[in-house]
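All protein chains but one are shown at their positions in the complex.
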Amino acid sequence: MGELFLEARNISKAYEGVQALDNVGLSLGKGSIHCLVGENGSGKSTLIKIIGGVVTSDAGEIVIDGGHFHHLSAIESIREGIQIIYQDLSLFPNLTVAENISLNQMVERRTQVVDWKEIRAIAERALVELGEEIDLNILVEDLSVARKQVVAIGRALTQNAKLIIMDEPTSAITREEVDHLFEVIHRLKAKGIGTLFVSHKLNEVFEIAETVTVLRDGRKVGDYDASDLTNDKLTFLMTGETIEYHPYTVDSQVVSEPPVLEVRNLTRKDEYTDVSFSVRRGEILGITGLIGSGRTEVALSVCGLNQPHSGEILVESEPVTIGSPRKANQLGISYLPEDRLTQGLFQHQSIGDNTVIAILRRLLSKLGLIDWTEKTRVQDHWVNELAIKTPSAEVSASSLSGGNQQRVVLAKWLATEPKVFFLDGPTIGIDIGSKSNIHEIIRELARKGMAIVMISDEIEEVRNNCNRILIMRKGRIAGEIEDPTSVDDAEIFRQISGKNGSEVPRT
Amino acid sequence: MTQKQANNVTLVIVFLAVTAVMSIFLPDKFLTVINFQSIVSQFPEYGLMALGIMLAMTTGGIDLSLVSITSISGVTAATVLVQYANWGLPPTVVIILAIVAALAVAAACGILNGLLITFANVPAIIATLGTNGLFLGIAIVVTKGSGISGFPEEFLVIGNGRLLGIPVPFLIFIGVAVLVGLLMNRSRLGFEMRMLGASPTVSQFSSVNNRAVLIKTHILTALMAGIASIIIISRVNSMRPGYGSAYLLITVLIVVLGGTDPAGGFSTTLGTVLAIVTLQVLTSGLNILAFTPFFRKFIWGLLLLGVMVIHYYRRRYYEKRVTQAARNAPPTPEGQT
Partner (left out) sequence: MNRLKKLLGHNETYLGAVIVVFALIITIVNPAFIKLDNLFGLMKSSSGTAILAIGFLLVLLTGDVDVSAPAIAISAQYIAVNTLIAIDSNSLLLAFVIAIVVGLVYGAINAFFITTFKLPALIVTLGTANLFHGGLLEFVGTKAVNTGQLPDAFKVFGHASIFDLTRADGSSYGLSIFIAVVAVLLLVTWLILRFTLMGRGIYAIGGDAESARRAGFNIKRIQYFIYMYVGLLAGIMGILHISLIRYGNPNYIVDTELLRVIAAVVLGGAVITGGKGTLVGTILGVTMITILEKNLVLIGLSSYWQQFFVGLIIVVGVALTHIQATLRSHHKVVVIKSQ
């Protein structure tokens, strides 16, 4: 590991009786690339906040560059060179790149007067140090997520960062951009600046991480050499249990049936081109691809949220035009969106209201008013059916855990009794335990005859749960895998990224 | 008890307290039929507008053009009414014509607001700020800046008449309030309005036709102003564009006081009605005590701030309880997020 930069020793922290961290230690070498993984609730964010000085630990100490801190404050943490880049990047969309990079330093220095030459100079220096070029006068809102990330890293450098902590940095950027990010990280390493990735799953960051620390239920499971970890092993370390998947298969009778949904040569400019596929009753069709590959865009179009420019959609062999989500609904097509919190769930409304929003028409009495008894019956039915853990359906959806929230969104769509159900990232941000549970629900639906289209960038998820997989790359269907059991993750990854061999993730 | 109910309880307590104080200290003035009648005939016109604002606020928007819609539809009704002699039609027919015309114009205004919001994507606060000037402008142009007066006797019953001793405006208000209550609590549109207000993105993804819901909302909101305008011109027996411009702030105040979330997603018809009644009783009490209308304004401001501060503490209390409950709950297999 070389020379130590930061060492967290015996850190414990409890929130109102719940032990978030119990005697956890973490050692980071100077310029090392380290990964901290754990499920939601494992304590990884608490640990990060303690290192960042945002939260004070109950016990333990942090040693940075030989200096001992029992109660590290946010300011001390920053002075010692620790910078946290949250997933939202904390940038100002309405300000220029130059200002975004320099502003934090100005605030920290408490300079009351702003010198614009200096702002530019600081930003320029940071970008030169990063080896990046971005127009300093551009507004940050006009940048891609990946460029925004660079701005955020640049900002960290202006505060003499020696360790940059990045929360899920690869979840919203394309493969090329991930590779670019890794170049930047390597450049930082060459300058002695370390990186700590925080993640809840095995993903791209493992490609360059040297060491991985796994947390579970507030305790440290151990430190591992990244090259020794496989997906299964990591899952076991994070959950303490082995989750076995049985491949999903359909019988030959289903395959001979005509498709419920058929898409022919669908095209939308700048998003996807000439996409054709079909799905039958009882099938779970996987669509996988990187961000920007067009996977979500195609689904949005079929579900009436994003008009295609050309091409045909057939439902039960009838050509249809789907101009709105309502129309999709009438045709029996439902879409579970990829962003649960902003697209899927009315967080501050009750579970019941969330459940019935798409089927209100069916709850109307003869007078045209909502039949409250019927509504209660329907919502209770779904709470039981999907085993949503709540004292009552009248409780606000925000009080539920991620997995249960996703079940509420599932309930909303299942209540419409769809023939074709698009699930976009059905288990994003959900714990592994809950994840397999949701997968089981999905399989059960397919077994009962629903046609499922599962969109996911987790190769393992589609490989384990789908009977057929489409691979999308740069807006086109790049391949189809008829028998997912016949290929391994590495092969699928090769097809997704269109690369050969060298950069296959270790799974 | 939910937060919504708690808010209504607060309002009822304020209402009862004011009524009790007035009744004890001024029984001969406060507890009279005349006072009751004056109380209930005063608030319907702005009460209706408040219900309209509530509808718009439920969807996360607002309608700042409401007072101008009252002007334009009032002018429409007045224009029809003063023409009746020339047409040789029976007064009842003319009155019905006038009401229909007024409501149609109001609905048209609502449609324009809705179109601006849903097709041009202008935030409601700005769209209705603009149309506020536009509608008032049209009303002024039509009347050439002067008032219209002299309506048929039969028409004046709407604003001044009594049925079984109860003022007609009050009956109209109660009727409309009940319909609005039904709309918000039992109809599909009301449900969708509330969900759209909570999150327009999620509602659009949930196959709600946001555009239709918002346009309908603004039509309904405008209709409230249309009905209010009929009561106003009947009560005053004249129409002057710009009448009631002071109502705008009051109606927003009432709706917030009633417990509707200005950010959308939560509203309560009962709360709004309670807020209207409480304010009117308070006003009447202050009038009897010979306080000026200015003092009333002062008290209203104070009341709004006071209620918001109470909301703040109650919200903190609830949040604390919810997080505690979440922490005390037995750990689920998937843990907490």
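Order as written gives the chain letters A and B; numbering starts at 1 within each chain.
Heads up, the rule we're going with is that a residue touches a chain if its C-beta (ideal position, glycine included) is under 8 Å from a C-beta of that chain, and two chains touch if they have at least 3 such contacts.
In this text, all values refer to a predicted model and were calculated from it rather than measured experimentally.
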If I'm reading the header right, one chain is hidden. Which shown chains does it touch across the whole complex?
A, B
If I consider the whole complex, including the chain that's not displayed, which of B:Ile13, B:Leu31 or B:Ile125 touches that chain?
B:Ile125
Which residue among B:Val75, B:Ile148, B:Leu253 or B:Val273 touches the omitted chain?
B:Leu253
From the list A:Glu80, A:Glu99, A:Asp353 or A:Asp431, pick the residue that touches the absent chain.
A:Glu99
Touch criterion as defined above, residue of B:Asn8, B:Thr76, B:Asn210 or B:Ser284 at the omitted chain:
B:Asn210
What chain A residues would touch the chain not displayed?
86, 88, 90-95, 99, 103-104, 106-108, 110-114, 116, 271, 296-297, 300, 305-306
In the complete complex, which positions of chain B touch the hidden chain?
56, 59-61, 64, 116-118, 120-127, 129-138, 140-141, 144-145, 196, 200-201, 204, 210-211, 214, 217, 245-246, 249, 252-253, 256, 262-264, 291-292, 294-302, 304-305, 308-309, 312
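By definition in this document, only the chains that are shown with their structure count from here on.
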Taking each chain's mean CA coordinate, chain A and chain B are separated, in whole Å, by 44
Using the touch definition up top, name the residues of chain A that touch chain B in the complex.
15-18, 39-41, 217, 304-305, 324-326, 328-329, 335, 337, 342-349, 353, 357-358, 360-361, 364, 368-370, 372, 389, 399, 401-405, 412, 416, 429-431, 433-434, 437
Touching residues of chain B toward chain A in the complex: what are they?
182, 186-188, 191-192, 194-195, 198-199, 201-209, 265-266, 322, 324-327, 332-337
